[in-house]
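Just passing along the structure, written as C-alpha cells.
As you look at this complex, bear in mind that one protein chain is not there, while each of the others sits in place.
Naming follows writing order (A and B), and every chain is counted from residue 1.
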Amino acid sequence: MEDFFTNNSVCVSVEAPAENLVQEIAYDGQEVFQLPLTLSENLTKQAHKIDWIKREDDDNDDDTHSATVTTEKKVEEDSKKADFQTSSWPWDSVRNKLRSALTEVCVLADVLVIAKDKRYMVLDPVQQEQPDQRQLAQLFSKKRGLTAAANILLHGAERLKISQSDTARAKSNQDFHLELLRLRQSWTLKKIGNSILGDLSYKSAGSRFYQTGIFEVTKSEDPDQELSLETTSENQSKQSMIKVTIPPELGGTAYIQVTIQKDQDILCTTNVNLLHTSLIHSDPSRDANPWTSKLEAAQNVLFCKELFSQLAREAVQLQAAIPHMVVGNQITASLFPGIQLSIHFQSSYSAGVDKRQLVSNNSTSLVAKVDHNYILEHSLHQLLRQVHLNNVGQPVPHPSSAPLGPTKRRRLAGPHAYDRDELLLMTKNESILEQIIRQGQHVVLRLRTMFVIDSIAREIRDPLIISHWNVLNSPTLSCVKIIIMTHGYDTLQRTALVVHVGEKTLKCVCRDGRVLQMSYEPQELRDLILCQISQHQINAVQSLARFLGWHVASSSAHLGLGPVEPLGNASSCILSSPSGNRILSVRCGPQAAQPQVYLSTYPRHDTEKNKVLTDIRWEQLNTRYEEVRLEKIEGRNFLSRMELLMASLTCRLPMNWE
Amino acid sequence: MGVIVLQLFAVPEGKSGPQVIDILTKRVTSLGGVLSGSFMVDCETYTSVASLGATRSVHLLHNSETPASVFALLEAASGNKTVALVADNLFDLLMLKLSNFYQAKKQTKIESRGPRFEAGDFLVKLGSVTMGPTFKGILVEVEYQACSLPAACWDLIREFMQGFLGGCVPSTPPQYIQNRFGDMLGPIDGINQYLEQFNAFRKTTGIR
C-alpha cells in the first residue's frame, strides 16, 4: 500500500488467484484440483463477498483516486449486474455489503487524502512488541553457534598444546621440519597448494614409464599414536612426525623371479628385488626413518612394474623362432630346445596365493634354492638402468652449434660417407629381453659345462682333472682352464686346455693350438675331454719313459689298429728298455677306463734253444705281446705302476746276455 | 670401404640397354653373385652466375650406398683443381639457398641405376646411365670390399671383372686408379670415377 502514497499512477489489482484449490493430494504427490467454478457461480461467490454500500451514481465522485479504479471497475461491473437483477431477492445482502464496502472505501480514501496532504494528520510507524517465543529461539541458536566456535578453538588449542608438548619433549630428530629436511635430502619433494607431494619414480633418472610415483607427505598426528607414545617411552624413537602416503597400486612388495627350467626341473632361479629380502624381514623400528623403507618398497614396486612391462612389450614385439609367450604375470622364452627362461612378476599385493604356491614349488627343488644365481638378477637391473641412462645421457654436440640429438657415430656418418651396412648397424638396438635371453643361455651353458667337467672329474680318478674358472667374466662369456695331470707326476706332464663358454657355443683351445668350436650339446665337450685324457696318458708315459732311460720306439695319437673306438681314436706308444730286450706297448682309448699295457721280451722263454737257428741273434727276436695286468702292480695310479714296471724290467738283465 | 673400379661397358650393336643388363645379370649370377637390392648414383651440376666472376661448377652427387652423405665436387675457377666436400644430406638444402649464385644446368641431371649384387667380398653394380629421359650407356661398378689398397688387389679385381665383362677390361688399371695405385681409397674415389664417366657421357651424344 506504500505505492499508494508515492505515486498515483501505479495500479494495484486485486484478483483471485489463477489456480484452483487443491482438493486432495494423492500418495504419489499428485494434486487433485477442485473443478473451477462456472461463471455464474463465481459471480455469485464474488458478489457475496462484496459489501454493496455505495450506490452506482456515487462511483464517479473520486476521479482522482485512480488507485481504486480497478476495484471500482469491478464494483461497476458487479453493480451493473446487480442493477440488472435488482428485483431478485437473494442479491439483497450483496447489495448491502456493497454499500457498506463503498462507505468504507470512501472513508479510507478520505483518510488517505488527508494523510497525503500531511497538513492535518501524520502517519507514524507503530513499534510492535516482539513475541517472547522468537527471542528464545534466537538465544538458542546463538548458543549453539558459540558452542561450535568454541569447539573449533578448543580443538586448535589442543593441537597446539600437543605439538608444543611434543616439541618440548621430543628430541631434535622428532621435529617435523627437520625430518622433512631429511626426507628432502633423499627424495624429490614439491609443495603444491597446501600439500607436500613427492616423486619416487625414476623419471629424473631417465625412465619413461607411464605410471607416476607421486606420494604425499603429511604430518602424522594421530592421538592414539601419541597415547601409545606416552605409554611406551622406548617406542619413542620409532615414531616419526612424517606420514607418507603412497598410491595404493605401489603398495606391498613386488619382485621379479627369473627361472630357467628344463621341462619341470628348475635349473636356476633368481629373484630380482631391489632390496632383496632384507627389506621384507628387516624390522622397521631399527630403521632411523620409517618412511625410508616404505618409500623404497614403493619405488621397488614401481621399478619391477616398469621392468616387467618393458620385458612384456619386447616379448610381444620380438620375432623369435619359437615365439615368446606372455601370459598374465609370466613371460616365457625358450633358450635351448627343452629349456625355458620364465620371468614372473610377483606382487604380494595381488597374488598372495600364487606366491605361496611358488615357494612350495621351489622348496621341492632344493638345489635350485641353493644355486641362487645373482647374475640374472643383477643384469636385469643393469639393463633397465642402462636404458634409463641412454634416455638421459644424450651425447653432447661438438662444436657447440651442432644440433642436439644424434650420436657421435651418426654425426660422423655424413662426412665419413658411411655405407648402408654401417648405418643399419647404428640403428640396431638390442632389447632387454634379447640380452637377458643371451645371458640366460650363457648361464645354462656354463652350468652344463661345469656339470660335464665335474662329472668327468668324479668318474675318472686317474689322471686328475682340475678345472679353474676365471673369476672375472662378462655376462655372456666365461672361461675355464682344464688341467689334466697325474698325482705325483705333475711336473712330468700337464695337459691343459681352455674352454670359452659363450652363449650358444663353446670354443675350446687345446694345448697344441687347435681351436675347436662346439655346440651347446654337453656330450661334445665330454668326448673332447676323454680324448684329451687318453692322449695325456700316452704323452705322460712317454715322458716317464725318457726319464727312466727308456726309448720311445714309436708313438701315435691316432692309432689305426685294434678295436675301433666309438668316438675318436685310441693313441699308443711303444717303449723299449735301455738294453732293448723289453718292449712295452701302451694303448689308451677315449672310452677305456685304464690304458692297456702289453709286454714283449727276449730271449724267448717258450723255446729254450732253437736247434736249427743256433745263431745268437735269432734269440733277440721278441716274443708275442702279453698283456700286463696293471691292477696287480703296486701303485696309486697308472704312472706310478708304469714307473714300477719299467724300473723292474730295466734291472732284470737277460741271463745269457753277457 | 674397399677399392671401387668403374668400367664402361660398351653396348653392342643391335642390343638395347635392358638386354645387356640381363646378359650381365646372368653372368654375375653364375659367378656366384646374389642379387641384393638396387642402387643409384645421381649427379646434378650447378654453375655459378655471371656476376660471381669466373665460372665455377659444383657437382652434387648422391650414392645410395652411402645414404647419409652428399658429395659436392667443386671445379675451381683457377684450373684443374677439384675440391671434394663430403657432407650431410642437408647440403642439398643449402644448395637451394644458394640458387642466387649457383644455378642448376637444365637437362643435365644424370644418373646410373640398376641391380646390385654381392659375391663374396665383391660388390657388383650394373648401372644403366640415363640423362633426363634418354639412355646413355652402361657403367659397371665393381668394389672389392676386403681391401682399400689398389696395388694389393687390382689383379684380383681385374680377373673377377674379366670373368663376366670379358675383353673390355684392360689389364692396366684405369687412369684414376693408376694415379693412386699405392694409396688407400675410400668412398670419394668411387664418386670421382662416376663424375669422370658422367662428364664423358654428357659430352657425347648418343649411346657410348
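Here is the rule we go by: a residue touches a chain if its C-beta (ideal position, glycine included) is under 8 Å from a C-beta of that chain, and two chains touch if they have at least 3 such contacts.
Here is the rule we use: contacts and distances are computed from a predicted model.
Out of "Mediator of RNA polymerase II transcription subunit 18", "Trafficking protein particle complex subunit", "Large ribosomal subunit protein bL19m" or "Exosome complex exonuclease RRP44", what name does the UniProt record list for the absent chain?
UniProt lists the chain left out of the view as "Mediator of RNA polymerase II transcription subunit 18".
Mind giving the shown chains that are in contact with the missing chain?
The chain that is not shown touches these displayed chains: A, B.
Check the options A:L412, A:L477 or A:A592 and report the residue that touches the missing chain.
If we include the chain that is not displayed, A:L412 is the one touching it.
Who touches the missing chain here, B:V5, B:L24 or B:A72?
Answering carefully, the residue with contact to the hidden chain is B:A72.
Using the document's definition of touch, tell me which of B:S36, B:N179 or B:T204 contacts the absent chain.
Per the contact definition at the top, the residue touching the missing chain is B:S36.
Suppose we count only contacts with the excluded chain; which residues of chain A make the list?
Residues in contact with the chain left out: 392-394, 396-404, 408, 411-412, 414-416, 420, 423-424, 427.
Name every residue on chain B in touch with the hidden partner chain.
These residues of chain B touch the chain that is not shown: 36-40, 42, 44, 48-53, 56, 58, 62, 64, 67, 70, 72, 74, 76-78, 81, 83-94, 97-98, 100-101, 111, 113.
One rule holds in what follows: only the chains that are shown with their structure count from here on.
Can you name the residues of chain A that touch chain B in the complex?
My answer: residues 410, 413-420, 423.
Please output the residues of chain B touching chain A within their complex, sorted ascending.
Checking each residue of chain B against chain A gives 1, 63-71, 86-89, 186-188.
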